[in-house]
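The complex appears here without one of its protein chains, the remainder shown in place.
Residue numbering begins at 1 within each chain, and the chains themselves are lettered A, B, C and D in the order written.
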Amino acid sequence: MTDADAPLLQVKHLFVKFFTRRGTVHAVRDVSFDIARGETLGLVGESGSGKSVTAQALMGLIDLPGRITGGDVRWHGQSLLEGDGSLLRRVRGQEIAMVFQDPMTSLNPLFTVGTQIGEVLRRHRKMTRAAARTRVIELLDLVGLSNPGQRVDQYPHELSGGMRQRVLIAMALACEPQLLIADEPTTALDVTIQAQILELIADLQQRLGLAVLMITHDLGVVAGLCDRVAVMYSGKIVELATADDLFHRPAHPYSAGLLRSTPRLDVVIPRLVSIEGSPPDLVSPPVGCAFAERCHLATEECRESMPGLHFQDDGRKVACWRPFEAEGPAPVTAGEGGR
Amino acid sequence: MSEADTLVRLDGVTVTFDVGRDGFWGRHPKQLRAVDDVSFTIGRGETLGLVGESGSGKSTIGRALLRRTPVASGTITFDGQDITHVRGEPLRRLRRHMQLVFQDPYASLNPRMTVAELVSEPLRVHGMADSVEGARPVVSALLERCGLPADAADRYPHAFSGGQRQRVGIARALALEPAFIVADEPVSALDVSIRAQVVNLLQDLQRERNLTYLFIAHDLSVVRHISHRIAILYCGKLVELGPTADIYDRTKHPYTTALLSSVPIPDPPLQRSRTRIVLAGEVPNPVDPPPGCRFQTRCPMAEARCREQAPPLEEKAPGHWAACWLS
Amino acid sequence: MGRYLLKRLPQGMVVIFGVTVFVFIVTRVVGDPVKFMLPLSATAEQRAAQRHVMGLDRPILAQFWSFLGDVIHLDFGTSTYVRGKAALSVVFDYLPRTLQLVAAGMVLAVVLSIPLGLLASRKPGGALDRALTSLSLVGLSMPQFFLGSVLVIAFTVKLQWFQTGVGPLHRHLVLPAVCLALPAVGRLAMLVRSSMIDELNSQYVKVLKAKGMPARRILAVHALRNAGIPYVTLLGWEIIRALAGFTVVVESVFAWPGIGFMAKQAIAQQDFYLIQAIVFVVAVMVVVLNILIDVSYKLLDPRVTLR
Amino acid sequence: HAAAPATTPGTTASAAASGAAITVALGSEPTSLDPHTVDDGGERAINDNIYETLLTRDADGKLQPGLATALPTQVDPTTWRFTLRDGVTFHDGTTFTADAVVATVNRMIRLIQEKKTDNDGFYSTLASAKKVDDLTVDIVTTKPDGVLPARAYWLKIVAPGSETKDDLSDAPNGTGPYTFTSRETGVNIVLTANPTYWGGAPSISKVTYEFVSEAGTRLAGLKSGKYDLITNLAPNNVKEAPAYQAKQAQEHPILILNADGGITADPNVRKALNLAVDKQALIDGVYSGFATIDEGQLLSPSIVGYNDTIKAYPYDPEQAKQLIKAAGAEGKTITLVGESSGRWLNDKDLLETIAGYWQEIGLTVDLQTPEFGKYLDVLFDRNQRADAIFVSSSNDLLDPDRQLSTYYQAGGIGSSNSNKDLAALIDQGRQELNADARAKVYQDAVKMAYDQAYFVWLVSNQDVYGTSTRLVFTPRVDSKLLVKDMSVKA
Partner (left out) sequence: MSYQHPDQYSAGRAEAEHAEETEEARSGRPFEIEAATHGGPFRELVRDKLGMTALVVLVVLVLAAILAPWLAPSDPNKIGPRIRMRPPVWHGGTWSHPLGTDWQGYDVLSRLLYGARTSLFIGTVVVLVAGTAGVLYGLYAGYRGGRADRWLMGWVDVQVSFPGLLLAMLLIALVGGSVLSVTAILAVNGWMVFARLTRGVVLAAKERPYVEAAEIVGCTPRRVVFTHILPNLITPLATLSVLEFARIILAEAALSYLGLGIQYPGVSWGLDVARAQDHELFGNQWLILYPGILLSITVLSANLLSSWMRVALDPQEREKRFAGRAIRGGAAAEPGT
């Protein structure tokens, strides 16, 4: 009884809190977004802004001391959070798959990668051991591991970080999911390996028609891969726009600052522009705009009341009292300069 | 660059680590050549960027320079003096002139010490101040210079954000007024929005104090921004060395080319249209490197010769060195 | 593996040799078995004569060399307490009962500790967890001899369900095995609990959940196997502890004639041939067990290479 | 009042069940079953049923014929003639003749020469044995030996051919009422009745001995019905046992006082130490009534040389205090050495109590209870005699010589005096063959020691046995556990 018109995934007013000794961490505060079939949504933001928590909340993976305290996640229009959790159990690993940030600890060290990929197939596809093994080898080949016939029987510690990340991707793809959530799949990897993995994801997405939620703090990664981008800042989405719009003309001062402070390989500027200060503590987030303290445009209004995430003329959504006023990215002066 | 302008010189430096043994009875000790026959110089007031993938030996070079890791062969010269085998008290005195800024701003500050204690410690151990109180004026000046609030001195490191801690680390390194600083990935652990603060600080300090940096990083964008010259390391070997602009615009080594093309550019149309050279396979294991050129297993252009003989590092253009048969 | 053995075997030898020499030194320098062999009324001359027969009047170094020569042939001399029997064969007479006791105790410890630990780890901090944790703490805090006394008073003196001494196992082995097991149950259950909690909080479990694996499989196959590694080590230690000392207490309390019981007699009687043999056998068992623990590590954890 | 009921209700004659099996719990396991090499309680308890001796004693200690048909006669001062019982066979079928006696004596002499026995003290006077005819044998001593009949009561007769064997432990072969059946080291030894026993087949057909060192464990086993007989029942636990038997034994705990030095060199101090101890309180407190006062001598009334004119020093703390004061010993420290392993019944309690009494008369007591080995060092140290050493002396042969020469005679292991007269008397007693004269000599010796207060004589505890209600058993003065004299009620 799936709702054919509904987007693939809808996140509505999601709240996640962590109950710690020093207070309640408001990790995700009123986050809403959709992902359409086959779409790639980028989720960027600095460390601690709530990207991973959001992703895990979608999969019902928030453990103590965390709690989803509000909002809903709908998969084909049906709530994943309400009810007895049977939908969530069915969907996990089968329709939505996830790749985590840290490939080094994401695999059980005591089982071969073959076993660990195979058990997904055996559970969701009810495959026999032998059939699963054949399929695992195919999958390993698909993600570009050399010598897959031999790799199936290797243990995680015998693989490098890049290989493990591929194994995790193979595992995620095993049941041909409709949505892949990739939580910084390349942060722990070297640039050349990162390029391989990104290439792989882009390729698979095209071939399998996957929707992808790509979480990263590297704007370059987003630029190459995503249709739309959501920028998170201290637990909130501050801007949600198409990639081209965002990079071309960021509406939120934080998005703008982020772009301006990122050194580019192709551009030489005499001096980097930085955002002074640091993000607020999520135990007691400010009443007003969380970015106000670091924002040179901030007014009294910014500090006192929180702007909502509103549609702009060009169809993007921004949470700011003074959108588009910040300077965009530094002008591109190609070639050499500075040093 | 004239001899007098050279502050640091490495000549054929090789660093090895013993990593276990092979064979049933373990008769064959396994050696990992983390750094293999590396030579370069750094001039006074210059920043040399050192780039390479994880495990390529960047930190090891930095540590060898600081005499933290014994060198298997080769010589290290600092300010005209051979320091390859300096130890004990002379080494301790040498520390005044060369310092390190760490990658991890969280782990590199003793959490049990206040910022004042931390920053004054170098002064105290070198007899330049007799107590924390005695060092206060110097500490305050340093902290202010590094952009820390005035009340920072009496707080503990955990009360600071990552960027602030890195500033504390820099202040501490500067306390002895060294001539040379090894900055081992000083901004990798920091968020993009904060990264720029620290990079700017380092640059400003260099200008003010004529500091010399060995700037280790794997983020090529940052390296490009801060370095005068860049050295590219692959699996313990120097593969390319030259002025920043040359490295980026007149690349002489296929690995550098691949590396540059792998770095994503935050500009969607540009990034989508770029031709990327995606390397196949993984970095070889330095315990058991491939014969010939170490890059040959992944090199899209590798030839028979590459598989047999390692290319020497040659000056392909003035001041621009590369180790490749094909350039 | 070979290199591992190359390292461990000599180390084991050092242990065995060290223990043996240590016992030799303390017994020969400080002790005198002749005192015990002859009746109180024996004269000094008679004692001296006996000492001469036993070679105890030779220079200590000479004694040491001939002792070493004998030890290499596993000849620990003739027990002075169990007359006329080779010390080692006396040990082997008593050893099976100790092994029986330790085996029963450890099986019991395993059978109890795993479910208890698992139950406690289900809801960390919950009522059941707190109850079981406290119980474990009480169990491991009770001195074994006192626990034994309490068991004897309750089940032998009052209820008369079980008996001390040797006899049919169901009446005689139960109490000492329980007594030997209980502190181990406490320690092992706490370990199961804490390592299960750690495992269940680990990243790979999160991945397993994201893969849609059923909770039962995550618990029973993935987490339990990982928790098994420290468990086996601790269990090995428990066995070593038992063999290397605690059976003395338990066997004494329950009059269970194993080598611990014998060791107490031998010490009281200064039968240092027998002590020597007991300590030797115990040291060998400890060394072998240590190696077995390492090997089982290797079997359980593919990451481990024995070096 | 100390005398405990000799029998518990219900043990009087009711029909004995024949063919019954009983289980006996002993405190210690025999370290060997060789009847000649070792000397320990466990060995005796079992071998007394397998082997026999030329003479025996009745339950009260009087010498009786055994394998000999009568008490020996003296051929000359060093030769004793025994007439042997006819029709006796060993368990392996060998006939018992004079050859067996000769073999036994020769074996013992050889074992002594080769230092392979603990029993040399008992038989050091044996010179040889001569077969006169099949049923007559002469035993020759090196010098006149009045103790020989007692020795003959102790020496277990082994089969001919055994004299060349060093160890008979694995195949016990005697003439006794029980034959060795099996042994499981550390667990038990099983004997079965000898159907062809010359004295008639015993009524109990099978005895299993178990070895239980803890008194509590023995009692628990008795209560649960596992055991029919346990040894060394703790006196304070008698009420717990289904039934019990007590018998005055030969165990005499004493404190050896150093008469040659220290504060105990003063005879008045030694007397005071005796006067300070309330023996009746010891009997009640430490032995729960199962003991009798030792009347100032190491000997039981049943033994030759017992001097009934001597009475124990009374409990008189006031006089003791005065004596101490007069001797100038007030506040001085006296060392009292015992041992800690509990080798003797309630020894630690006894010592702690005595220390308490001595403290009350104005002395400081340094009570030391080291490990048995350390304790022996103190006991054996002839040069540095401790002020007071606790020892418990057991009179196995029921003859005074061994006790007196060990503890009374100067130079004896347990003596702390250098009284030459006393030493001479004891030497004289050993060689005196006339029974009455011998008794007189010993009585004099005992008196001399009493007057000098060389010891603190305490109380002599009783053997207390716990039994099941079905076992009929009368304890013996020599503490032997003869199963042939026991029976089981039907």
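Heads up, the rule we're going with is that a contact is a pair of C-beta atoms (placed from the backbone, for glycine too) under 8 Å apart; a residue touches a chain by one contact, two chains touch by 3 or more.
All values derive from a computational prediction rather than experimental measurement.
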Of C:113, C:144 or C:226, the residue touching the omitted chain is C:144
Which of C:132, C:180 or C:263 sits in contact with the chain that's absent? C:263
Write the list of subunit D residues that the hidden chain touches. 214-216, 219-220, 234, 236-237, 240, 278, 281, 285, 340-342, 348-349, 351-353, 355-357, 359, 367, 369-371, 373-374
The missing chain sits against subunit C at residues 11-12, 14-15, 18-19, 22-23, 26-27, 30-31, 124-126, 134, 137-138, 140-146, 149-150, 152-153, 157, 243-246, 248-249, 252, 263-264, 267-268, 270, 275, 278-279, 282-283, 286-287, 290
Against the chain that's been left off, what residues of subunit B make contact? List them. 66, 68, 92-93, 95-96, 99-100, 102-104, 106-112, 121-122, 125-126, 154-162, 169, 172, 175-176, 189
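Rule of thumb we're sticking to: only the chains that are shown with their structure count from here on.
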Averaging only over C-alpha atoms, locate the centres of subunit C and subunit D and give their separation in whole Å. 39
CA centroids of subunit A and subunit D: separation to the nearest Å works out as 92
Could you list which residues of subunit D touch at least two other chains? none
Among the residues of subunit A, which ones contact at least 2 other chains? none
Within the complex, which stretch of subunit D touches subunit C? 25, 31-32, 34, 37-39, 115, 118, 120-121, 166-167, 169, 185-188, 210-214, 216-217, 220-221, 223-224, 226, 341, 371-373, 376-377, 379-380, 382, 391, 393, 402, 405-406, 412-414
Residue numbers on subunit A that touch subunit B, as the complex places them: 46-47, 146, 160-163, 190-196, 198-199, 217-224, 243-244, 247, 257-259, 261-266, 268-269, 271-276, 278, 332, 335-336, 338-339
Subunit B residues touching subunit A - in the complex, by the definition given at the top: 53-54, 161-164, 191-197, 199-200, 203, 218, 220-222, 224-228, 244-245, 248-249, 258-272, 276, 278-283, 298
